[in-house]
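Below: the structure, in structure tokens.
Missing here: one protein chain of the complex. Every other protein chain is in place.
To keep things simple, chains are lettered A and B as they appear, and every chain counts its residues starting from 1.
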Amino acid sequence: MLTYTLRRLLIAIPTLLFISLIIFLLLDLAPGDPMAQMPLTVPPEVKQKMREALGLGEPIHIRYALWLKQFFIIEPMHILDAMFGTNLGGDAQRIISWQTRSPVADIIAQRVPQTLWVVGLAYVVGVAIALPIGIISAYKQYSWFDQIGTFISMIGFSVPTFFTGVVLIIIFAVNLQWFPSIYDTTHKVTGWDSFVFQLRQMAMPVMVLALYNASQISRFMRASMLDNLRQDYVRTARAKGLRERVVVLTHVLRNSMIPVVTVIALGVPTIFGGAIITEQVFKVNGLGQLLITAIHANDLPMVQTLTFIFAILIVLFNLVADILYGILDPRIRYD
Amino acid sequence: MTDAVTATPPSESPSNQWRDVWRQFRSHRGAMLGLIVFAAILGTVLLGPLIWSMDATFVDMRARNKGPMMGHPLGTDQLGRDMLARLMAGGKVSIAVGLTAMSLSIFLGTLIGISAGFFRRLDGILMRLTDLFLALPLLPLLLVMVMLFREPLSKRFGPETGIFILIVGAIGVTSWMQTARIVRGEVLALKEREFVLAARSIGTSPFKMILRHILPNVLSPIMVSATLGIASAIITESALSFLGLGFPPDFPTWGRLLFDAVDQIQLYPMRVILPGIAISLTVLSVNYIGDGLRDALDPRIRGR
Partner (left out) sequence: MKLMTLLLGAGATLALAPAAMAERGADGHVNVIYSQAPSILNAYLSSGTKDIEAASLVIEPLIRYDETGAMLPWLVEEVPTVENGGVSEDLTTITYKIKPGLKWSDGTDFTAEDVVFTAEYCMHPEGGCAQLAKFEGVDSVTAPDPLTVVVTFVGPKPFPYGPFSGGQSPIIQKAQFADCLGARAPECTDANFMPIGTGGFKVDEFRPNDVITLSANPEYRDAAKPAFATMTFKGGGDAAAAARSVLETGEFDYAWNTQLAPEVLEEMLKGGKGTLVNAFGTLVERIEINMTDPSPNLPEGERSTAMHPHPIFSDIRVRTAMSKAIDRQLLSDIGYGEAGRPTCNLVPAPAMFASTDNTGCIPQDMEGAKALLDEAGWTDTDGDGIRDKDGMKFSIVYQTSVNAVRQDFQAIIKQWWEELGVEVQLKSVDGSVFFGGDPGSPDTFQKFYADVEMYANNFDGTDPESYLAMYTCDKAPKPETQWQGENINRFCDPAYDALVAELGKTGELEKRGEIARKLNDMLTKESMVIIPLVDRGRLSAHANTLGGVVLNTWDSELWNAADWYRIK
């Protein structure tokens, strides 16, 4: 397994380089213009000058090489500088966002806390409620619990978050006035009161997202449990006199985890991607909002960097999933 | 488990087997209910416009924002367009897009997932391809696809079919990765099971092996993906048309009706709830059909 992991990590390097190239070409090919959001009153000659100032006049391979250098050499040096107070980076040009004319990495770092608070927590909550619901639903298939669970999860998945979010705002922010409708990203938790405020402002976006995540994961959990509950080994285990609890929670659950692990591992990088619609509805302004505004403004350095970090996480977590398969089912061999 | 499959007498004709499946399916109450509801939705959407022949795009300024009334049983929207006609017209598009895009994505996902899981040599390259597709930013990808293919497709198949192919293609090509990863994970575990080893030892060809032994055993996650896939295809379609990448703006679809009405949720809640119910009901019924189908196709249950 160790050699497999090492080999996969080595393969990941050319894979990621290739992915970064494809993303770069794709973004370059996509129609759009960083000047699109300028008012029409700005004359075309001025827009052209602004484009040149952004470096858009350079041919594509030079821009790609520059980005690679900035991402793999200059930015890590700046991170080291920030950690140890050294000055390795010096005056070298960092990756600069076209919208804000400031280093991309700084903005991303600024957005991570609220994204983790809201999107990350919603994911954890979603998984934490999805697993028991899936297990119980499968174990008591077609019971009232299962039927209600199915119903809610189907609604949760088929009704988009732009709708559930607005409904929650109308109920809890407008009518009941329990929660604020706009998330305050500058809020700092310093004591009990501010912690309670943080909980209140997170409640709605987390609810919306957790419902969405939970409905998806619980469906996979339920289906996989059902498959395994019908296997012969379950009958054997019960015949041997193992306690029901052990049969279900140890043997069946472990064997049912493979598809669930896949889904969860695919979901973790999307936390970093943020939740575009939910962030928009509640004005959380996390990484999802950052990405979508960057795409709309054709802020290519920002989009490229965000997408590439996302790609690294995808490759990494899919590797984690593959390793977990081997642990869950030792019969799986890769070598 | 293998005995259930191999125990089927080879003399039995396949039509008989399908009859068994149908018998088992019929005994599943949820599935039958789902089938009836789905057929009813399909019937309303396809045959409804023949009876209720009002044009879904007809603007009637004197009948703006009306509640249910004679002549407009479900009321009208902000331009006086008949909601019933719009829901039916929208349903036709949404269901067609949902089913086709889902089928395409499931087909691609299953194909790639099984190939990667079963053939070790393909695993590396196919999974790196999956990583690539997962990492590509969706919006620019769609913009590029629309830019490259909209005109050629409209020229070739006419504007409406052309856009339909484009949308279904775009959704299908960008949503197969999860299915592929799940199927591959299952196949990796399955192919080490005894019955596969047994089948291999008697010289079953890989193609037959996949069809008879692997595929039936990965059916349940595929079914889940399929039901979830319909819902996300319907929603994605609305996002596409909202970005101007989908059907022409006056073309109603369920997702679009829902999106357009969200601002007016307090004033005219019906306008949001109706398309919402339509989407949920479709997904729910497909889910139950899927449940029943999976049970019916599982030889272990069918015998009982």
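Methods note: contacts are C-beta pairs under 8 Å (C-beta built on N, C-alpha and C of every residue); 3 or more make two chains touch, one makes a residue touch a chain.
Predicted model, so just to flag it, every value in this text is computed and none were measured.
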Exercise. Could you tell which one of A:46, A:60 or A:171 touches the chain left off the display?
Key: A:46
Quiz item: Looking at the whole complex, which of A:120, A:134, A:156 or A:180 touches the chain that is not displayed?
Solution: A:180
Exercise. From the listed residues A:168, A:226 or A:281, report the one that touches the chain absent from this view.
Key: A:281
Quiz item: Touching the left-out chain: which of B:78, B:103 or B:204?
Solution: B:78
Practice problem: Based on the whole complex, identify which of A:12, A:27, A:74 or A:107 touches the chain you can't see. | Solution: A:107
Self-check item: Touching residues (missing chain, whole complex) on chain A
Solution: 29, 31-33, 35-54, 93, 96-97, 99-103, 106-107, 110-111, 169, 173-174, 177, 180-182, 184-186, 280-281, 283, 285, 289-290, 293, 295-298
Quiz item: Residues on chain B that touch the omitted chain in the whole complex?
Solution: 57-59, 61, 64-65, 78-79, 81, 143, 147, 151, 155, 159, 242-245, 248-250, 260, 262-264, 266-267
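Here is the rule we use: only the chains that are shown with their structure count from here on.
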Quiz item: Touching chain B in the complex: which residues of chain A?
Solution: 11, 15, 18-19, 22-23, 26-27, 29-32, 142, 150-151, 154-155, 157-160, 162-163, 166-167, 170, 216, 219-220, 223-224, 226-227, 230-232, 258-259, 261-263, 266, 269, 291-292, 295, 303, 307-308, 310-311, 314-315, 318, 321, 325, 329, 331-333
Quiz item: In their complex, what parts of chain B are in touch with chain A?
Solution: 1, 30, 124, 127-128, 130-132, 134-137, 139-141, 143-144, 147, 177-178, 181-182, 185-186, 188-189, 192-193, 217, 220-221, 223-224, 227-228, 231-232, 234-235, 238, 255, 258-259, 262, 265-266, 272, 276, 279-280, 282-284, 287, 294, 298, 300-301
